[in-house]
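The block underneath contains the structure these notes are about, expressed in structure tokens.
Apart from one protein chain that is not included, each protein chain of the complex appears where it belongs.
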Amino acid sequence: MNALDYLQFVLAPQVVNGLALGVAVVLVALGLTIIFGMLDVINMSHGEFYAIGAYAALALGAAGINFWFLLVLVPILMVPLGMAAERLLIRPVFDSKDRHVTTLLVTFGLALVVEDLLKVVFGPNTQRPPTPIPGATELAGIIVPNYRLFLIVVGAAIVSAVAYVVYRTRLGAMVRAAAFDRNMAASLGVPVALVYAGTFAFGVALAGLAGVLLAPIYSVFPTMGRDFILLAFTVVIVGGMGSIWGAVVAGLLLTQVQALASLVISPVWTDPIVFGTMVAFLVFRPQGLFGRLGHA
Amino acid sequence: MKTTGFLAAALGGLLAATALTSGALAQSTPIKIGVVTPLSGTYTPIGQQVRWGLELAAKEINAAGGIAGRQVNLIFEDEEANPSVAVQKAEKLFQVEKVDFLAGTVNSGSTLAVAQLAERNNKLAATTVSFADSITTDKCSPNMFRVNARAEQQSVALAAWLAKEKPNAKVYYLGPDYEMGRSTVAAFKSSAEKTGSATGGEVFAPLDSKDYTQYFGQIRATRPQVLYTSVAGNDTVRLLTQLQDFGLLTNLTVVGASGTVTSQNIGAIGAAAEGFATGVGYSPQIDSPENKKFVAAFRDATKADPDLYGADSYGLLFAYKAAVEKAGSTETDKVREALRGLTWQTPQGAKTIRAGDHQAMQPMYVVRVTKGKFDIIDSVASDKAIGPDACTRF
Partner (left out) sequence: MRDRLTNAMRASHVLALIFVAGALALAVIGAATGDTFYLRLGTEALIFAGLALSVDLLLGYSGALSLGQALYFGVGAYVSALTLLKVPSFWLAMLAAGGATLVASIIGGLIANRVRGVYFALITFGLAQVVSKVVYNTRELGASDGMIGIPVIDIGFGPFSVSAGNPVGFFLIVLAIIMGLYWLTAYLLDTPFGRVLTALKANEKRVPFLGYSVWRARMFSYVLAGLIAGLSGALYPMLRGFVSPELMFFATSGNAVISVILGGVGTLIGAIYGSVLLVVLKSIIGSWTEHHLIVIGLIFMICVMFLPKGLIGFIRPRLEERLSEKTPDATPLTSVSLQPGSAKP
């Protein structure tokens, strides 16, 4: 392989493809980091909410509903689900002595149940919705499927919108206040219980949205929730819990590191490298790249 | 827990006692066949085919008077595609249910572990799915039989076809990074190189890879005519649809292992599966009266098409029936002798169990996906595909 071929066929597309995968990871990690950072809850069933979103898109799409409409409908349908999960599972143990461990265990149990339920309802086989935007675009010899270009653009828009709501609106300020000091926020008139339920539901809705967007690329099957979980947790830790920009930077960086490592060293090393990064951050910079939202 | 344990133990003892006293009546009691197969977890779809195939065969055998006048009774246990669960469930079937024969294991780890357990319990077992060569070569067992085609039979057939279709093609190899993936790639590579193909390069992707696009650059730069892959299940869905999205499927012949594209994932792959070719022991398209009857009955019972796992599992019960009737007994030693060298009819054609390694010899087919169906495009006679007997234990 000559140097020019290597650059054109291998290195350059690697960066573009890595970008699309990075956006996918950021989308999954976004809801996780919000729930983790603001509620201090480890949601082990986040991957299963992502799977529910993907299955909802698949089933509703098969029933004839347009993909563009699903992008709005599925996240809205996820909100009551998230509210119910928060009310029934998180709130009863929210004040326990060891909240991290208890919520982790409860959501771990939920993940087991949801995964099996999906199999009962939709069967064990892999399914895949049609690609909403077919075709590919060629730029200077690099081929990029149109849907991936769309994913990169939409992903950027979603992240910006979420960041705007959290950092720039009154609603976001209330959420951050409640996360920072619950009692203080309550005494200032913030409806803390509602804010917590809403935040959890928002994170769940984001997972559902990621499911709708990624189903055409990564396909849909009952155990798909486990797919992103280690990577998503790593992104949250490296980026800093609750930090939206941290998740973006960490998500994009880690997928590039993975892609280049699989090229230069060997694909087998991608997992140990991700894990090694997580350990290094936990040991040397536990607050992550950007520190923790609401606890700065 | 205590009381359950006691009750269970007491019950088990009671059952054992009744089994002893009723020995004389054995002739009219049903023949019990245990099935340890994944009914949950990643391999569920395969376990489903195994179950459907065996249930259909048992129904037909029972309707026609059973095996040597005795009805067949199937007992299913979920092995969760985990060898430690498989062994525990198999032991339950051997010890508590006193099954006469065991079938159903899918992943090769489970098959190997169950083979050892069968030896220690002096019972016979068979696999209809695992295709790792080791099961009937260096890790062969006198108590394990395999009625499906092993990896080498598949690659020989596929390589023979490839040499005719694309002589001296440059082949790129993409396998899943674990023992099975590496050995299937190695097996096909040696078959293909013998028939004149050149190797363009190879890469092994971790299991459950999300994105295969990171390997596409290397593939494009090599400019191969043929891509061989041995990924399976969801991984195939991702690999093939991503190849299609990137426009790489034009002018590229994709071939692979028999488990790469199956009836479980072909729907999800859709148009990206078009043209995929593989070497297998079965296709619903086989043009014989036996197969047409089998496919019709299978669809009738399950609303699905049989695939190689369903067909091989269906055929197994008929081998067991023939062996028991020939031996005139269900005793392990007699049935083993009867199974060795046995030739019997299946929807796939005549199969023969080679006495030296317990591997079934069978005609092999090369099938290619056309309009979502596997069309047979070539076939290899059973003795041409089988390869030497490499089992030294018996």
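A few points about this structure:
Letters A and B name the chains as they come in the text, with residue numbers starting at 1 for each one.
The criterion applied here is as follows: contacts are C-beta pairs under 8 Å (C-beta built on N, C-alpha and C of every residue); 3 or more make two chains touch, one makes a residue touch a chain.
All of these numbers come straight from a predicted model, not from anything done at the bench.
Screening B:180, B:269 or B:286 against the full complex identifies B:180 as the residue touching the chain left out. Considering the whole complex, the residue from A:15, A:62 or A:101 that touches the absent chain is A:101.
Set against the missing chain, the residues A:15, A:112, A:139 or A:157 yield one that touches it, A:112.
By the touch rule set out above, subunit B reaches the unshown chain at residues 1-2, 4-6, 8-10, 12-14, 16-17, 39-40, 77-78, 80, 82-84, 87-88, 91-92, 94-96, 107-109, 112-113, 115-117, 120, 132, 134, 139, 177-180, 206. On the side of subunit A, touch with the chain left out of the figure occurs at residues 40, 42, 89, 92-93, 95-102, 104-106, 108-113, 115-117, 119-120, 230, 233, 237, 268, 271-272, 275, 278-279, 282-283, 286.
Here, only the chains that are shown with their structure count from here on.
Distance between chain centres (mean CA atoms), subunit A to subunit B: 38 Å. Residues 1, 5-6, 9-11, 13-14, 17-18, 20-21, 24, 116, 119, 124-128, 130-131, 136, 143, 145, 147-148, 217-221, 223-224, 227-228, 259, 262-263, 266-268, 270-271 of subunit A are the ones that touch subunit B when the two sit in their complex. Residue ranges of subunit B in contact with subunit A, taken from their complex: 40-42, 44-45, 48, 177, 203-206, 208-211, 213-218, 220-222, 233-234, 237-238, 241-242, 245-247, 264-265, 267-270.
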